[in-house]
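Missing here: one protein chain of the complex. Every other protein chain is in place.
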Amino acid sequence: MTEVAQYVINWLALGSIYALLALGIAIVFSLLGLINFAHGELVTVGGYTMVVLAIWDVPWALIIPLSIAAAAVAAVLMERVAYRPLRGAHVATTLLGSLALSVVIQNLFLMFAGARPEAIPFPSWTQDTFEVAGIVIRTLDVLTFATTVVLLSAVLLFLRRSARGIALRAAAENFDVTRLMGVRANALIRGAFALSGLLAGVAAFFFLATAALVSPTTGFVPLLKGFIAAVIGGLGSLSGAVLGGFVLAGLEVSFQATLPEGASPFIDAFVFGIVIIVLFIRPHGLRAERSALVERA
Amino acid sequence: MAARAFGIRGVWAYAQERWYLRALIGAALVSAVLAVVIVWVEWGGTPTDKRVALTFLINLVAVIGFQVFMGNSGVPTFGHVGFIALGAYTAAVLTTPTERKTAPSLIPDAPSFLLNAEFGFIPSLLFGVLIAVLVAAVAGLVIVRLRGGSAAIATLALLLIIRTVIGNWEEITRGPKTWSGIPEFTTVWVALLVAVGAIFIARFFRESGVGLRLRATRTDELASSAVGVDISRARYASWVLSAGIAGAAGVLWAHYFLSLAPQDFFFTLTFLYIVMVIIGGPSVSGAVAGAGAITLVTEFVRRSETGGIHLGPLDFDQVFGLTPVVLGLLVLLTVIKRPEGILGRWELDELLSKATARFRARRSGQAPGTVAAVDTQSFTDKDEELGAVGTRQQERTSSSPRRGKDKRSHEGGKNE
Partner (left out) sequence: MPSILTQLKRWSSRRPPDGREPSGDALIHLEAITARYGSTVAVRDVDLTVKPGEVVAILGANGAGKTSTLKAIVGMIDVSGGRIVYAGEDITGLSPERIVERGISLTPEGREVFGSLTTRENLRVGAGINGQREYPQRLEEALTLFPVLQDKLDVFGGLLSGGEQQQLAIARSLMSDPELLLLDEPSLGLAPIVVERVFELIEQLRARGTTLILAEQNVERALRVADRAYVFSTGRVELEGESAELRETGDVERAFLGLGVENGS
């Protein structure tokens, strides 16, 4: 019984991280039809920012918001430097440009920070645990889940209620007509990237807190997970991305729980196989995330 | 037209009309250029140069594998490195001497038919290609039915699956540990032979009926299916064929580098090959040109970097990371400024045809592009894009991702 509870907590915490990452990817995708392969590098940016700020003895109360801000800024820069010139290009072209961007950033870190992983001196409370009904729970996990719930609700509220959020959804559906309403196109896209960066920054904190290390290639796993989660949820659907995050985490945790020892390294392969199947069953293609409510001609 | 078949011009025109002759001439042309370069390096190059040349040939076979699928269908593939890995590991398992394999450090627990296998090069090549083709045949059933970017994502998933399986199947592949002791079969001439073979196969495919249909889908999916092209089938053919070629590259790899590790066949290598395809363009000549250009750039950058040790297969110097940055920037530049690569979309012989036609037209005083200027060209089987409105409109990202009527209206920076 306690085992099940343990798994549930793992699932919720892991799912939260994946959901944050997936949502960041999905926001950009739903607006621009673009998969930002460099999204993982935003996590790396967050990590290195933490390292640097910690070296400068900045208190963690400041480090956290600053590293999140750094990720948001990095995202906006990405948009300005790499994605704006690619607007309107062929899907394949943009995919490859996105991949190139990711590689460039990774190697820039390699060049300037070195290949060796750097330790991040997380505050000690990230290692704390407490006990409830015989179950050992990490404070971090609870915090991860709680923060994610709050953050996602805020984002959702923003998208549903605020003028900017509605404009964002409108632009995701029909960019040109949205411009006709006087909505500033570039500002909107910038804002979307900033938001995705913010989500990545938050995810970075929770993701990195366990291993407490960052290296140039750190971003790879978050990208992979976030991306797969977004795909499972149906690329372009924001709520789908969140759902996908929890589904992915659920798959991983349940495979880990049920499969025999020897098979555990192959969990990833199973999951990837499921991704292909999902793509097959929902063969809408990357662009067809129209709502079921298509306007009539 | 064929009645005027006297002289070089006539023969050329005659050949242009028959796809197999076109393919033959085109492939022969490129292969000749390639052979000349290789002979030149072998004759007068330093040992380093020769090493670079051989690596180039292996990479070339791989890139041609990419090209056969990606260049003709327009679908990016992130999975072909997986086929290379399959070819390489198959070669390794089947040719490494039995005593090495049975030693406790390698794969003592493998099934005995594998342990006892000690094949030569030709069987190794055949099996390597076969395994790659089999996996591709299965995966392809799903992948070719996906449209839009989903296909590319699925190829990515395939790479991950292959990587995970190879990296964990300790009994057969040694899992994450390096496999060493592969017999050396790959000489520069073997590699050249395989490369030339790949060029011919790729070119014949491109000019064939299937290839042509596939290329039509690259330009305009909707229009081509409207005239009866079965997109999935065309893609499937190129998918399987390209996997076979990639598998062959893997075999060459194994017998040259003599040791393998799963991480060799992952994103770094994928990136390298994709860069080569993008830079060169979607034609077979483009693949050769791209592979050549990037090899030169990489060498240049590497020699500019001071110090550092360059180990075996990886062309990137992990300590510095400059090379990937340069390559990445090159890709970005290319996709933004000249998405069709160095050679445009054309094969070498096609470029020659066009150049001579233009030259001749100018000489006879006619404006190029008029009907008279294409007097010696045939209209059959050419996929000349006549600039129809709308052919480039499909599958665009962004600014009007779904329904924007006017794709040119996305001027982001206008007077903002």
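As written, the chains take the letters A and B, and residue 1 is the first residue of each chain.
Here, a contact is a pair of C-beta atoms (placed from the backbone, for glycine too) under 8 Å apart; a residue touches a chain by one contact, two chains touch by 3 or more.
Quick caveat, the model's predicted, so the values are computed rather than measured.
Engineer: Please pick, from A:A5, A:L156, A:A170 or A:A212, the residue that touches the omitted chain in the full complex.
Structural biologist: A:A170
Engineer: For the full complex, which residue in A:S67, A:T144, A:T178 or A:T218 touches the chain that was left out?
Structural biologist: Of these options, the touching residue for the absent chain is A:T178.
Engineer: Spell out the interface residues on subunit A facing the chain that's missing from view.
Structural biologist: Here the touching residues of subunit A are 163-164, 166-167, 169-170, 173-174, 176-185, 290-297.
Going forward, only the chains that are shown with their structure count from here on.
Engineer: In whole angstrom, what separates the CA-based centres of subunit A and subunit B?
Structural biologist: Chain centroid spacing, subunit A to subunit B, equals 32 Å.
Engineer: Which positions of subunit A touch subunit B when the two form their complex?
Structural biologist: Interface residues on the subunit A side: 31-35, 82, 84-97, 99-101, 103-104, 106-111, 115, 172-177, 179, 184-186, 189, 216, 220, 224, 231, 265-266, 268-269, 272-273, 275-277, 279-280, 283-288, 290.
Engineer: What residues on subunit B touch subunit A, complex-wise?
Structural biologist: Against subunit A, subunit B makes touches at 74-76, 139, 142-143, 145-150, 152-154, 157-158, 160-161, 164-165, 167-168, 267, 271, 274-275, 278, 318-325, 327-329, 331-332, 335-336, 339, 392, 395-410, 412-413, 416.
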